[in-house]
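We show some of the complex, not the whole, and keep each chain where it was.
Every chain is named by a letter (A and B) in the order it is written, and numbering of its residues begins at 1.
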Amino acid sequence: MRRIGMLTSGGDCQALNAAMRGVGKTLLKSGEQVEIYGFLNGYRGLIRSEFKMLSHSDFSGILTQGGTMLGTSRTPFKTIREPDEDGNDKVECMKHTYYKLMLDCLVILGGNGTHKTANLLREEGLNVITLPKTIDNDLWGTDMTFGFQSAVDIATECIDCIHTTASSHGRIFIVEVMGHKVGYLTLNAGMAGGADIILIPEIPYDIDKIVEKIKERERYGSTFTILAVAEGAISKERAAMSKKELKDAMKNYKYPSVSYEIADKLAKETGHEVRVTVPGHTQRGGSPCAYDRVFASRLGAEAGRLILEEKYGFMVGYKNREIVQVPLEEVAGKLKSVDPDAAIIKEAKMLGICFGD
Amino acid sequence: MRRIGMLTSGGDCQALNAAMRGVGKTLLKSGEQVEIYGFLNGYRGLIRSEFKMLSHSDFSGILTQGGTMLGTSRTPFKTIREPDEDGNDKVECMKHTYYKLMLDCLVILGGNGTHKTANLLREEGLNVITLPKTIDNDLWGTDMTFGFQSAVDIATECIDCIHTTASSHGRIFIVEVMGHKVGYLTLNAGMAGGADIILIPEIPYDIDKIVEKIKERERYGSTFTILAVAEGAISKERAAMSKKELKDAMKNYKYPSVSYEIADKLAKETGHEVRVTVPGHTQRGGSPCAYDRVFASRLGAEAGRLILEEKYGFMVGYKNREIVQVPLEEVAGKLKSVDPDAAIIKEAKMLGICFGD
């Protein structure tokens, strides 16, 4: 008898259910005796020993469903070493649940924060296998994460819709795409949506370059301009600041987000109306796209295989079109981000896209 | 030879091109000699005599395209009686263009503001036929406007996406739907998306009722709540104020919109995270839905027929599933809004939806 725990942690995204279905089906169809414990609401369920048993029917019909059937939370991540509400040590609680239920392994689906905790549990002696979930595609050790392509689809549709309005009104439109530290989502949605200007955290922008681009477009007869701006887009001035300087500079920041600040400046500089659209959490939601369903299913199946082979301590990742096992200690705490000199950036520039640099 | 002017005015929406295609095809296939002048960027093109001639090929392939091939603007509407940038009387300029080009009729596509101006031109002696365009469905004299159903589709998709995230995280989510004065869009998208609480301008809300509903949901085991909130949702307190009182009360309003204010209050009252999503202008954009394409095509065809029959001074509307001619003087200046006692409201309440009243 194998006893497997499973949980989803961090912000939700598309294809979490598809990935869990991949693990579950592989285990339950393997011919071995398997019990699967689904912990509720991320690590919180592991801490509190809150779970439900998952059987064949739980994994049926969830391939196409967004969200996570187990619920998720951002607990504990940053406060992992602080005691919980009842004064208990969280890590000890998690270990307690693990040993009490005589688990053979934990399957953990999550992003960067989740992987730090997962690696900590591995260091504490628990068997852990992880799956790379995030719309940001910013996990080190894998070329791709599930959720990403679905989020690109949604952000692209949003830009598509804005396109018709922008061209009808001759306005400047900013679409704010999710991504505080990493710009893959904005870059891809921006290129797919035909954005004229793309601002990502990895390439600090110069507002003058943006104004210049808009004016150049006007000279060539374009009556509208669309910007895809990552939540974490940053100006050259701020990027050059020390942490302390930045904190001071942002003390009385009056905008809800950087998009509104850019909008304000562009309105002043160009004399045009500038509108901001924030699709926000819709980018995490809805049914996963076909790509993510296949990808997450494959990763899930491979995680199931690892469990059956009792190979623990890995994230199941994707490198050079092959599914690979990446040691958890190599993943935790690292961030994958867009290389400003990457081929895709050069290609985008050849197409005339301005990055504000 | 008939000479027809055409223009789209006000905020753009889906199916403007489909409607113009309906008019254009009907006229050009009628066997009569017809010249169609497409004025650019709304009334502005009529004021400045900026237009392009529209031939058969211009109406081909546009059925599915969002936006308007003629461009639009909000000029003049509120400033119709003020002189334009060059000091000229706008109405006189428009009449001048009309007579100079020896037009037989103007086909004007627009919403409430547009219809006021259209009626004014009619009073000035011009032949005018209008088509009811708005995602708000707030035009008097017609059961339906094109753009509305497409906007419902987009706002509903947005709520669908939020649904998966909300249920995964156990949070309260607010989706802010377009509509400053009228709640049809929010009501329909909210019902289609399965929102638990719907706030529209026509039914002022009591924040306590909303809190109560959320707590009731919790008692019954629901870990999340979704609110569809119209841009123009208003509390009972403010709805009871005089214009002056309201203006004073809103003087130092600190929220970007009412959704954020409600979010703030709900967070305090319930202790839960509350997130706001604002799909914004995406609701006006993208390819029209099948319903709007058929509907706008039909209205356009009937407008074409009226022109051929030289019947002027009407909006082509839709009543009791029939396309009808509504005298422009009856339409202009009136607003159609949701009746708080309408059957659909009662049905929504039977389904358990809370309106905060």
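Definition applied: contacts are C-beta pairs under 8 Å (C-beta built on N, C-alpha and C of every residue); 3 or more make two chains touch, one makes a residue touch a chain.
The shown structure was predicted, so the numbers you read here are calculated from the model rather than taken from an experiment.
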Worksheet item: Of how many identical copies is the complete assembly built, when 2 are given in place?
Response: 4
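The rule is simple: only the chains that are shown with their structure count from here on.
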Practice prompt. Could you please state the distance in Å, as a whole number, between where the Cα atoms of subunit A are centred and where those of subunit B are centred?
Written response: 35
Worksheet, complete the sentence: Counting only contacts in the complex, subunit B reaches subunit A at residues 8, 11-12, 14, 16, 41, 65-68, 71-73, 154, 157-158, 160-165, 167-170, 173, 223, 256, 275-286
